[in-house]
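Only a single protein chain was left out; the remaining protein chains are all shown in position.
On to chain A.
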Amino acid sequence: MSHKTNRQIFAVPILLGVSTVAGLGAGLVGDGVWDVGAGLLLALPLVVTARCWVLPPATQPRRAESPRAAQVARRA
């Protein structure tokens, strides 16, 4: 397995962090449509978490492994 770069490791966390901060700010700016935007931006990290949480147990680790396994198999 190869090492990921910091950029790869933190790409999704930074995106979710920016979304959170933008949501916190949008709620402060105004009411109505700003509140809706704030809710959506703040909810994004929660939706992503829920997606990871409920992925079928068996598929998740294997999905990460399988392309590499296929490559190895082809070379052999």
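Basically, contacts are C-beta pairs under 8 Å (C-beta built on N, C-alpha and C of every residue); 3 or more make two chains touch, one makes a residue touch a chain; residues count from 1.
As a convention for this text, contacts and distances are computed from a predicted model.
Asks: Identify the UniProt protein name of the omitted chain, choosing among "Teichoic acid D-alanyltransferase", "Putative iron-regulated membrane protein", "Phosphoribosylformylglycinamidine synthase subunit PurS" or "ABC transporter permease".
Replies: "Putative iron-regulated membrane protein"
Asks: Considering the whole complex, not just the chains shown, which residues of chain A touch the missing one?
Replies: Missing-chain contacts on chain A: residues 1-4, 6, 9-13, 16-18, 20-21, 23-24, 26-31, 34-36, 38-39, 42-43, 45-46, 48-49, 51-53, 55, 57-58, 60-61, 64.
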